[in-house]
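Below: the structure, in structure tokens.
Of the protein chains in this complex, one is absent; all others appear in place.
Let's look at chain A:
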Amino acid sequence: MRLHEFQAKRLLTDYGLPIPRGAVALTADEAEAVARDLGTSPIAVKAQIHAGERLAAGGVRMAHGPSMAKSAASALLGQRLVTRQTDDEGQIVRRVYVEEGVAIERSIYLALMIDASGALVAVGGREGGDGVEERKRKGEFTSETLVLSVNEPIDPADLSTFIARIGLEGRAAVAAAALVEGLRRAFIELDASLIEINPLAVTASGEIKALDVKMTLDDNALFRHPDLGSLRDEVEGDRVKLSAHRDQLNFVQLDGDIGLVSNGAGLGLATLDMVCAAGGKPANFMDIRTTAKSLDIAHGFALLLDNPKIRTLLLNVHGGGMQSCDTIAEGLGIALRRSGRKLPIVVRLAGLNADLGRYRLANFGCAVIETADMGEAASRAVSVAAGRA
């Protein structure tokens, strides 16, 4: 679950994160009032969306004085912001964060995450700031890594070596050492999957300030944090995805015309690859989880049947020990009856209860195009969608 910058900053100040003064505004007038209360200049007016690289996209604006802050806020609020990390439609800005400007002497990069080997690590870079994403894309970003324990505080000697390697000294180094340990506690206590501070600014007087924070929480651990669940921004999140999540599905909307249904993420990806290789355009990626019941699956099919772009459905199922063909067939039957929509359905059922699945489809009155293997199923679905049947 992604958090907004203002949510992450609020959570992490309890763990010692030093941040500039600031507050959230829902309207331009509120932004002006916040700027007046801050009483400093310049002031940063920052769009709160679930994507980075906002500065380059005009989502972070510097203002001198309350009236400029107001006009900056009104230029952002209600608008769609497209950054390199959003899709082409961007995200609607519903809030801005109004924050005092900081005179930056240097910008550091600091993040905590779980790495590919399954260890909790702190990653630091001497040169933080806006250029990090671009340098990473070019492979020019150099970083230091420190492995952290989930059970014990960080060894002070290891920590000071890490801090020195990312170029911090004196007061800033002392403050940063306390910060890394605080963030380690926050990461564990809040079940985070990412905390990224970029930039961590060093001021002329040697203070450190977190100017931007990106934070995600582990969805699988939210059951331990009922209070944090309320931070989910339903408007910002993808509604289709949320409803699919509730129904034990993983669902990603794409813009093609072939609706795909498979059990298991691996078979789902394989189906997507085969359809693309045959020249087709998938409308989605869907993985039916093993715990999904036929009614959950029917909701998943409804997501597809509600999409007017879809010209055909491709059902590629290999029944396994946890999810059998007949359960999925039943889900399809229920969804088709509910929606009343008629469209060609290319079916390949194999494995557990494949015959029972076919029987169920016939009982629901589903007219299906049966195929023998999944290669044939993919190419058939592509020709059906192209109107060649």
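Going forward, a residue touches a chain if its C-beta (ideal position, glycine included) is under 8 Å from a C-beta of that chain, and two chains touch if they have at least 3 such contacts; residues count from 1.
What we mean here is this: contacts and distances are computed from a predicted model.
Not shown: a single chain whose UniProt protein name, out of "Succinate--CoA ligase [ADP-forming] subunit alpha", "Cell division protein FtsW (Lipid II flippase)", "Succinyl-CoA--3-ketoacid-CoA transferase" or "TRAP transporter large permease protein", is "Succinate--CoA ligase [ADP-forming] subunit alpha".
Of the listed residues A:K70, A:H318, A:R358 or A:R380, the one in contact with the hidden chain in the full complex is A:H318.
Within the set A:V150, A:A164 or A:A367, the residue that contacts the chain not displayed is A:V150.
Contact with the chain not shown here comes from a single listed residue; of A:E196, A:D296 or A:D326, that residue is A:E196. Across the interface with the omitted chain, chain A contributes residues 2, 50-52, 85-87, 109, 111, 113-116, 118-120, 123, 132-133, 136, 141, 143, 149-151, 187-188, 191, 193-194, 196, 198, 214, 216, 218, 220-221, 223-224, 252, 254, 262-277, 282, 285, 289-291, 318-322, 324, 350-352, 373-375, 378.
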